[in-house]
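A single protein chain has been omitted; all remaining protein chains appear in their positions.
== chain A ==
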């Protein structure tokens, strides 16, 4: 082989396609395949509104999964999100039915979620307790608080909230989304900006890559870690508000197990559970995959809802295996020139 030929060979061999994009690409492929399969199998499936409905039904999940992505990118986990959603719906519904104006209530709920997250983050950081344990405690605490407020479901009849829940924002002929979708997309864009274009966002990746190194590099590790839990708390509260728009009620049993859906969406979206690798775009895809599974099962009609869980479980296995394979090859010592 000539030197030039060898060179080219080496160059080509070196970076075919950055490995970190592979999981996102796989999820994209999966999504397209699912949509195509649905379109072939069912009439009236391959329409724009089906896709938009997935967004409408899962806007709250998207927001929660965005917060979860921040946490998982640092190598942490937040199990409290489902309970915080329920608590937010409960607090909102109760206060509004007590005659509070809706906007201050929403502000208050968001603040409450952020503070809850901050509290858990501070405990994780300063008492050096596993995030799993701390947020598990947070999960019980928030769920318990719901029952303290009210054991029954509370209806929301405030006209503003009802309008936010029921308005159809037209996008074209026969196409619409809810205001919640727009809120979720705004949050998404803001979050992408923060992760890609701010020091804080890059610090999140650095902490996930190696906390010890990040510390020695002089990055504000403590602040970053507390901030991601604060963000996750805020996103859960906002998710709760969107959930209240969607269901027009507050209830202690809302969003049971949503923390697991959010984690599944993030993992299916290609974010590594050990931290350091992943993209918000992947999380969007992950949420869409989960939503589309649900839609397909609805079209099928006869299958029980448990099939959703089974399919999600299998997908999770597949994706964790995939990451393992990629990770195993990526973790191999690079051709260390001696």
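Keep this in mind: contacts are C-beta pairs under 8 Å (C-beta built on N, C-alpha and C of every residue); 3 or more make two chains touch, one makes a residue touch a chain; residues count from 1.
By our rule, contacts and distances are computed from a predicted model.
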Quiz item: Which one, "Sugar ABC transporter ATP-binding protein", "Acetolactate synthase", "Transketolase" or "Heme-copper oxidase subunit III", is the UniProt name for the chain you do not see?
Solution: "Sugar ABC transporter ATP-binding protein"
Self-check item: Residue among A:203, A:240, A:269 or A:286 touching the omitted chain
Solution: A:203
Quiz prompt | Candidates A:47, A:130, A:151 or A:213 - the one touching the absent chain | solution = A:213
Practice problem: Please give every residue of chain A in contact with the chain that is not shown. | Solution: 9-10, 13-15, 18, 20, 196-199, 202-203, 205-206, 208-210, 212-220, 276-277, 330-331, 333-338
